[in-house]
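My structure is below; once you've seen it, I'll send some questions.
Excluded from the complex is one protein chain; the other protein chains are retained at their positions.
Chain naming follows the written order as A, B and C, and within any one chain the residues start at number 1.
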């Protein structure tokens, strides 16, 4: 079956999720990936949305972080202060998801402003939960489609921290969590270099070349010694994902 | 009708309660006084027990602060951390009740130790909620039967603060709450002297003399310029109180 | 003490020009009807506080009521930008908008501290990020036991909190259920409050012993506004009008279409007419 860049990005992300994970899920691709995993190989996965829903099992994807569907299917729903205190800061989350308008080669993200903070060219939505998701979750997956204005050599603003200025930055701030362990894009998979913590390509999606990757990236892309080939989405993965998206689209049109 | 010293103490306390009060209720005499008020002249009074029950209306008095009866009849029940953070510290309580093993003339209380703290002669239960009830409630009523070992010139330990060393002590600590506004005993009513904050007698119960009061008090008792006579318990007050106590006794024997 | 009144009286009596107001709601129970009444009354120079300012705050800003916004994420969830907010920040239209920006964790803690009558909150956050460089209200304390340095945020203590809830009983107690967000904290942290409700009942009846209830003595005004959270939702009453949120993007993108929509649907409309859309699925936006 043929598939879109967004579909393979979502499916690749879903494959890394384990049934034992406790995930702090954001809207959009993370939500799609998590629910795809739940509906395929990770039925026991625990999904938590920052609106307070613990252990939710939505039948359609939420448009927003607090859709009623999330609450209806949750084990229980807690207040937002409790969510951020007991559950996120409490160190209960094994895996957080982040995306952003802009990223650098260490997985730092900007979702705050383009241009000067006081006089921005583009005012973005802001950090929301991201700064503390980045520091409190056991590890972080980032899902972003590549383009050279998003994958930047230097960010105008750091909204959430990845590996900072490289290896050792997180430890220097007293963080014992792993930070971004995977950056999943529409073209390839990045993982931190064990020596430098720079995000380097460890697998390339079918039909993608190194030139195509570099063309969409504002920093000089580095590659692992052994770069894998991403297995193409299976028919089952695509069918489950498309079914989920179709149900979602129908529900949101109401 | 004749009545016991405990009965008049409870009834006098209940008379000062207003239907608009939000009371933080302790076990024993405060609980009896509050529920008597609720069943007579203050039907709208809000009773809160530190176990988390908000707006409770027990049919029998609780033996402990967390009896099921309190929860069954409450508007809702919150966690204990929430009780102390949002409700007590939050400044929501207009009236708190305290009692203690020992009291001084400024309404400071000891419920911690008799003797040296490290090597006590008698180890008392400790402060529980008292230190913050004393500082966070709008005002405090103290209910205690008089005896010279309890009404002391100097306390071995201050568990909860009344008027400290006298007028101005509370303000010096940044407190804007009133502290003890009434000390209700089995013999008389004390209220703070407006000039000194010392607890002075403002009303004497029927049949009690100044000599009887001084005999039960370890400090030299002072009197207001005009000392009132406490109206004797009415038949209705006694009937409602005794009915409540009888129901309670029957329930606790189970 | 909770007083039942009309929406216009509640907003007139409880909110004044220049005050700070938190209209909270985390996707669920956003107090649109009350916010629209604030717009109709043309309040000025407000400081608006909310973790997730969405369309309602876009409208307040676009109508020129707002001097400052305290927030942690400002967007149209799942759709995109708040165009009126961006126009104010990027172009100063219709007037300059000051921002005080925090993270969700900071805001949630700040409301909690406000409800707890504390002057500030302590949390573990803002590690390795730039926001503390541009927000002087992000500070720190040192743990007196471990020496760890932790982030702090001032408690949020709004002049007025405005929320929408599911039910009030006739005594004025208010019940929330489902995604409860920070609404209880916002009311407890505020000096006064307005609560719109879907329904007024004689008694809440059988319920969880631990139901989320605000007692009547914590509330200022209660107003009966069925549909008052539309196009957000009220659990068990009506669903979120996702199509409205999607459609808003085109309305708010241009100043003219925005102004025309506000005139027709808010300024020259009654609270009931817009809220009524909650019960007539699909014909909105």
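Definition applied: a contact is a pair of C-beta atoms (placed from the backbone, for glycine too) under 8 Å apart; a residue touches a chain by one contact, two chains touch by 3 or more.
Predicted model only: the values in this text are computed from it and were never measured.
Engineer: If the hidden chain were put back, which of C:152, C:173, C:218 or C:232 would touch it?
Structural biologist: Selected residue, touching the omitted chain: C:152.
Engineer: Who touches the missing chain here, B:9, B:70 or B:188?
Structural biologist: Looking across B:9, B:70 or B:188, the contact with the absent chain belongs to B:70.
Engineer: Tell me which of C:118, C:200 or C:269 is the one touching the absent chain.
Structural biologist: Within the whole complex, the residue contacting the unshown chain is C:118.
Engineer: Suppose we count only contacts with the excluded chain; which residues of chain A make the list?
Structural biologist: Within chain A, the residues touching the omitted chain are 20, 22, 46, 54-55, 71-72, 74-78, 85-86, 89-92.
Engineer: Which positions on chain B touch the chain that was left off?
Structural biologist: Here the touching residues of chain B are 27-28, 50-53, 62-68, 70-71, 77, 79-81, 83-85, 88-89, 108, 112, 117-118, 120-132, 134-136, 157-161, 164, 169-170, 173-175, 251-254.
Engineer: Give me the chain C residues in contact with the hidden chain, please.
Structural biologist: On the chain C side, contact with the omitted chain comes from 116-120, 122-124, 137, 139-146, 148, 150, 152, 154, 177-178, 180, 207-212, 235.
Convention: only the chains that are shown with their structure count from here on.
Engineer: If every step must land on a chain the current one touches, say how few steps get you from chain A to chain C.
Structural biologist: The fewest steps needed to get from chain A to chain C is 1.
Engineer: Would you kindly say which chain has the C-alpha centre located farthest from the C-alpha centre of chain A?
Structural biologist: B
Engineer: What parts of chain C, by residue number, touch at least two of the other chains?
Structural biologist: In chain C, 112, 185, 212 touch at least two other chains.
Engineer: Check each residue of chain B and list the ones that touch at least two other chains.
Structural biologist: none
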